[in-house]
Structures are given as structure tokens and as C-alpha cells.
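The complex appears here without one of its protein chains, the remainder shown in place.
Take a look at chain A:
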Amino acid sequence: MSFSATLRDVTLKYRDSDALADVDLELEAGKIYGLLGRNGAGKTSLLSLLAAFRKPTSGEILVGGEPVWENAGIVSRVALIREGGDFDDSDTVKSAIETGQIRPGFDTAYALKLAERFELPLKKKVRELSRGKRSILAAVCGLAARAELTMFDEVHLGMDAPTRDAFYKELLAEYMDRPHTVILSTHLIDEVANYLEEVVILDKGRILRHEEVEVFQNMGATLTGPAAAVDEIAAGLEILAEQQLGGTKSTTVAAFEAGTRERAAAAGLEIGPVGLQDLFIHLTEPNRNGA
């Protein structure tokens, strides 16, 4: 079984400011979601609500179809992994791993296998670990929790590139082995894009976009060529960015449809793809009007 997650008209206030404002979000069970947003956009707040670490100021949060707050049956099968984990520093790595056994689904043998694969020193104290190793320990506990909803909040921080790669591989293998719902909150967007089925972009406490990943991959294009020709094709389209070098202009546009692509190709313009990361940067640009 895997859990769906629903937020209905959720607002979360810290003192006077809204961390989240009127958020409606429906995440179907059994998919891998990317949660993207700039620092302070509300990603961690949203995940904390789903894990029942916090109570919303108003609104309703359902996980697996049930209210999640003070619902031990659900919460024990939801895992939120934060950067660096939530460990007791004086524990050894081995006993930190074994703490996971309070969860019904926790697979200790799998955790120890992962610990070996990622070269975690079992006898060392948690406080003696480097930042990278600590992140790995957190990720290992998250994978081995075998939860129905697993959320990784910037857990990649501190991991080097080969370790991140191994982590994504392991995550995908675990997901295929045992379908469940996964939310990855990250800044390394292009690195995880292929693993995602849907993407949610949070901006200033609100949902800016929620689409299948392919929608984003087809959304934008960069047109390069003689300035006049580029302007002619880009006219009427939503322009995300422009730069010019002499007579050559390069314009990034959104909502790039097949017909426009043909016209651009016929005009001899070079058509470049816009990666999810670049699109995200444009979409969450502070000076941008509308969405």
C-alpha cells in the first residue's frame, strides 16, 4: 500500500508571516514527486505538515485518506528525512540505525546492507561523522524505513556527486521493488528530473505549478538567431529571458508549441531546450509578473 497526500486550503503561520497560504495540493499514491522552491518558499513547512511534525494554522491535511495529526497508525508509516537526520549525537551509527525499528516497516537488514555499501562506520559516534556521512546515514534510515510516504528534504546536501548518484539509484530500486509515494525536495533539479513523475513548484508559500515532469520539459525553448527574426517568432509568447550579442539574439520563451517550433525552424533559428532547472529559475524570478 502507498499513501496519497492531500492538503486542503492549508495555511501555516509563524508569528505574523504565512509560511504557507491557502495551499491546495493532491498527490496521488505511488508516484515520485519533486518539490521545488527557492529558500523560504515553504518546502520544509509543507513536508513537516505531511509528517505531522507541525499542525497547520488552518486547513485539512490527509495522508492515506486520513487526517494525519495525532494519527499514530498513519504517522508511523510516514518518513520525513531532513538533512543531517534527527539523531542523538552521542549514539553510535549502529544504534542510530536501530532506532528506526520503532517503525513497523523498518528493515534493519536492508539498512545494514546500505550502511556497508555507503561505507558508514557503524562503531563511530554520530557526532564524529562528516556532514556527507551524516546525510548518508539519514538517507539510509529513510530508505530502510520502507514507509508508505517517504520524504527527503534536501537530504543530498553534503553528499558528493558519486554518493548522490548511488543514492538516487538505490531510491529508484527500492521504489520499483516496493511501490510507495516519494517526495524529493531538492535544489539539484536537473540531477533528479529523470526520476520524477510529477513536479510541484512552491513559491512564497503558494503552489506555483503542479504538472507532470514532461509538461515542464516541453514548456520552454531558447531561440537564437538574427535579432529581428527571433523577435518576430517570439512576439506574443511569454518571454522568460533575453540576451543579445551584436546582431544575434537569444530569447527564452515559455508555452512553446509545435506550430511555433516549425515556424522557428523555418526561419532558420536555432532552437535549444530549456532544462527544468532553468525553467524553475525563470518561473520563480522575483520580478516576474503573473504565473
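Remarks
In this text, a contact is a pair of C-beta atoms (placed from the backbone, for glycine too) under 8 Å apart; a residue touches a chain by one contact, two chains touch by 3 or more; residues count from 1.
One rule holds for everything that comes next: contacts and distances are computed from a predicted model.
Per the UniProt record, the chain missing from the shown structure is "GntR family transcriptional regulator", taken from the list "MucB/RseB N-terminal domain-containing protein", "SigE family RNA polymerase sigma factor", "Electron transport complex protein RnfE" or "GntR family transcriptional regulator".
Note on the undisplayed chain: of the listed residues A:M1, A:M176 or A:A258, the one touching it is A:M176. If you put the hidden chain back, the residue from A:K31, A:R77, A:R164 or A:H180 that touches it is A:K31. Hidden from this view is one chain, which touches chain A at 31-32, 168-169, 172-173, 175-176, 194-197, 213-214, 217-218, 271-273, 275.
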